[in-house]
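A short worksheet on the structure shown next.
One protein chain is absent from this view; the other protein chains keep their places.
Each chain gets a letter, A, B and C, in the order it is written, and its residues are counted from 1.
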Amino acid sequence: MIVILKENHDKRQLDNLIAWLKSMDINVHISEGIRQTVLGLIGDTSIVDADLIRALDIVEDVKLVQEPYKKANRKFHPQDTVVDVSGVKVGAGHFCIIAGPCSIESEEQICGIARSVKQAGAAMLRGGAFKPRTSPYAFQGLRANGIEMLLLAKKETGLPIVSEIMDISQLPLFEEVDLLQVGARNMQNFELLKELGTLDKPILLKRGLSSTIQELLMSAEYIMASGNENVILCERGIRTFETYTRNTLDISAIPLVKELSHLPVIVDPSHATGISRLVKPMSVAAAAAGADGLIIEVHNDPPHALCDGVQSITPAAFADLVANIKAILPNAHHY
Amino acid sequence: MIVILKENHDKRQLDNLIAWLKSMDINVHISEGIRQTVLGLIGDTSIVDADLIRALDIVEDVKLVQEPYKKANRKFHPQDTVVDVSGVKVGAGHFCIIAGPCSIESEEQICGIARSVKQAGAAMLRGGAFKPRTSPYAFQGLRANGIEMLLLAKKETGLPIVSEIMDISQLPLFEEVDLLQVGARNMQNFELLKELGTLDKPILLKRGLSSTIQELLMSAEYIMASGNENVILCERGIRTFETYTRNTLDISAIPLVKELSHLPVIVDPSHATGISRLVKPMSVAAAAAGADGLIIEVHNDPPHALCDGVQSITPAAFADLVANIKAILPNAHHY
Amino acid sequence: MIVILKENHDKRQLDNLIAWLKSMDINVHISEGIRQTVLGLIGDTSIVDADLIRALDIVEDVKLVQEPYKKANRKFHPQDTVVDVSGVKVGAGHFCIIAGPCSIESEEQICGIARSVKQAGAAMLRGGAFKPRTSPYAFQGLRANGIEMLLLAKKETGLPIVSEIMDISQLPLFEEVDLLQVGARNMQNFELLKELGTLDKPILLKRGLSSTIQELLMSAEYIMASGNENVILCERGIRTFETYTRNTLDISAIPLVKELSHLPVIVDPSHATGISRLVKPMSVAAAAAGADGLIIEVHNDPPHALCDGVQSITPAAFADLVANIKAILPNAHHY
Partner (left out) sequence: MIVILKENHDKRQLDNLIAWLKSMDINVHISEGIRQTVLGLIGDTSIVDADLIRALDIVEDVKLVQEPYKKANRKFHPQDTVVDVSGVKVGAGHFCIIAGPCSIESEEQICGIARSVKQAGAAMLRGGAFKPRTSPYAFQGLRANGIEMLLLAKKETGLPIVSEIMDISQLPLFEEVDLLQVGARNMQNFELLKELGTLDKPILLKRGLSSTIQELLMSAEYIMASGNENVILCERGIRTFETYTRNTLDISAIPLVKELSHLPVIVDPSHATGISRLVKPMSVAAAAAGADGLIIEVHNDPPHALCDGVQSITPAAFADLVANIKAILPNAHHY
């Protein structure tokens, strides 16, 4: 951490600051320039609150040298993490494709799609029971009933299942769900993250609509700091001024997150673009850029899907997509 | 709602669409152009799912003509709403200034600040007990103890109190809190919004970091649709590429929201800018643009505030700010 | 400037870097931490290319401590600059209102509006002859003929005139134009800026649609470094994800730019919002936040304006706006 002092700062206040830092075992190197004096803080600066120092009278600015995340940081954990979801591995060369409908609509629908996507090469089944919808008047999901139908599809196909949890109070319903998804709108629901950190269950953490990569990693850190290190990150598009696509899929986040962190990164091209025709090219691009997997919206009857149908693809289109992925990833472990 | 059909669309599918719409009491007017056929949907289209229609094979695009919010919509409720917070009115000319520290740190601190801001002209006291912090290692608030201290400050000064609730499970602690704040990161925590909609207590709803005005109004609609119409909206800055300020305070949102909705709108210049020197000019600008109030971070010792000290102002600076606001708002009801 | 070295950096390369910096009269202070070594560069670092150093093998990152602009920087020029536009002063308490149509359409139109806005209190007349339109099929302005009509309006009313120049080759036509406007889309047309820097004429520089405040000041620096220090800055809205308004007027940029720079700052609420109903509240807010002036689109027949009519106001609405501005700025010098 680097502290830039104001010109003509009070020397006594500076002594106080240095004494306080030393009391926390932080060493301070002072560089005096012509216009500017700069302090270099050395030691475990993760315990020093940069905002607090920035607020001091004598301080002009504070610059961080080290990342504020530790457990998610590749510097402290150089090898790739492999997350095991009920036997399906994700990360470190294990490429995992998750597929299924945005919303669970009926037992027939979810079981039918489950069979189709399993045959086409999906390793896990997704299905939404609790749906975060912008409008209170839109379909909110089948909730507890939806989870039950998803469990039937799991039983029938053997595929591990993924579903979004929206509130701590829903936890009892998710006991047999294999991978718990935290949606983009809840990426900074810190109370939920802390609770999920106490579980012995892998978590799929989606990047918020306007969250930076560092914020995504800090949210992962919340879960990991509470004890649960089985976190899979998901890039799903960020909000920009572009209006043709729903969001802008940040493909560069894939190699960047993998450089900064050891956690696996998968990509959701369906929600990112909101356009079914873009799902295949974006999937292939994500795989080419080094993603550890994909989560794809598949519906047996896209035009009648109860939500987000515009971005769904059919089981046939999904099978074609899987073939394309396999062609460009000959050396990855496919499920 | 306007539906634009693809060229060479299947006539039978069009007949099906029209029949389905008619079954919902929606009338359809057809305009056939040279390259494009356009359907005008007439009736209560708020029950029609635009995404579902957009997903149909024969449809190129859907354009909304009416806003998707009703209870928050000024068209259906032309007069300004006045929200009463334990006797303090907000809206329709009642200008309300809320002040207090970002975090409650001690009984002494919160009671001292409460006395100062009351004397300077604040109508309500704010204080954070549950703090949404990006880092799990940062101070998370005094939680239940903080609420107790805030209640002591309320008892001592008589000021109604405002505090942020982060999870449904915290509700029992907020029984004597007069105004419940939903933070920017929870603006789309729909389960929380629905629960708050069942209360008989006013809600302060902050705009999300990258939420549109329409999404803010839709989140208000969630609370109102569940039965609670006492909602105060709060503009607190949106995320842009500008890096000097923490966020960009969207002052134009004030007159715009007041045109679209009857709900009161207040402004948080402290969090929006993150710079204490900008709090006063932005407060005056917000009042000049028609805001119904302000929520200002005040700390008796800003450099040592446990969080967000950079943006706090002192009680003396707050008193000066209140004087400036009174000077440009001679005809508003000040508290 | 602060240089953060990589762990295990090559010592010989570090010696080379230090020697090279010393050859430019830059002193280097070294702080060695446990994981990180940091160099503090002391001296006139504005001549050191940060990108070049960032690219070195041994360097992890470079952090700037000083602003890269000098002539526009308030630190080197503490008192406010007053720009004199043919007798009309802007800055340091001189509040200046510029008004006129987006496009000059006819002699009758521009002279009529000129008389109206003069009477209502405008200090300068604006009128576009060269129009930057997104579509090649849209009206591109009356060009040379437009400038001639504008000069007639100047002659008739005595108002100094402002018009946008889009290319160096148009300079001869602007000889009698009092204030040359650089539009948002040309804010980083560096060849044009350098040429305008050689003139003895004030320049109105608009912030680019997605430019940071620092980039705006760097573009001003281009003009000033070429010799012309008569620059007025203009905030006109930045591009965000919000769709109700055309752009988001960044009111916080006003006090911030005035803190960083000594140049006057005016505001264009018409183009920023694109909505005529928002022009008055945003004008009043800008004045309240400390702006040095406004540039307002006024048209005698807004619904038939050849471009941007949606955001124009009538002369009567403009007179009302001026009265409101005067009411909140009793101590400013009004024109």
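Points to keep in mind about this one:
The rule is simple: a contact is a pair of C-beta atoms (placed from the backbone, for glycine too) under 8 Å apart; a residue touches a chain by one contact, two chains touch by 3 or more.
All figures in this text were calculated on a predicted structure; none of them were measured in a lab.
Only one residue in the set C:Glu221, C:Glu235, C:Asp268 or C:Asp292 touches the chain that does not appear here, and it is C:Glu221. Residue C:Ser210 is the one among C:Asn27, C:Gln66 or C:Ser210 that touches the chain not shown. Mapped onto chain B, the footprint of the missing chain covers residues 2, 4, 27, 29, 31-36, 38, 40, 42-43, 61, 63, 65-66, 210, 239-241, 243. Annotation for chain C: contacts to the undisplayed chain at residues 46-47, 49, 51-52, 54-57, 68, 130, 132-140, 166-170, 185-186, 188-192, 194, 209-210, 215, 218, 221-222, 225-226, 239, 302-310, 312. Listed here are the chain A residues that touch the chain not shown: 210, 212-214, 238, 240-245, 248-256, 259-260, 272-273, 275, 277-278, 281-282, 284-290, 328.
Going forward, only the chains that are shown with their structure count from here on.
Chain-level centrality, scored on Cα centres against the all-protein Cα centre, points to B.
Among the other chains, A has the CA centre that is most remote from the centre of chain C. In this assembly, the C-alpha centroid of chain A lies 39 Å from the C-alpha centroid of chain C. Computed from the mean C-alpha positions, the centre of chain A lies at a distance of 26 Å from the centre of chain B. Taking the mean of the C-alpha atoms as each chain's centre, chain B and chain C sit 32 Å apart. For chain C, the set of residues that touch two or more other chains comprises 210, 240-241, 243.
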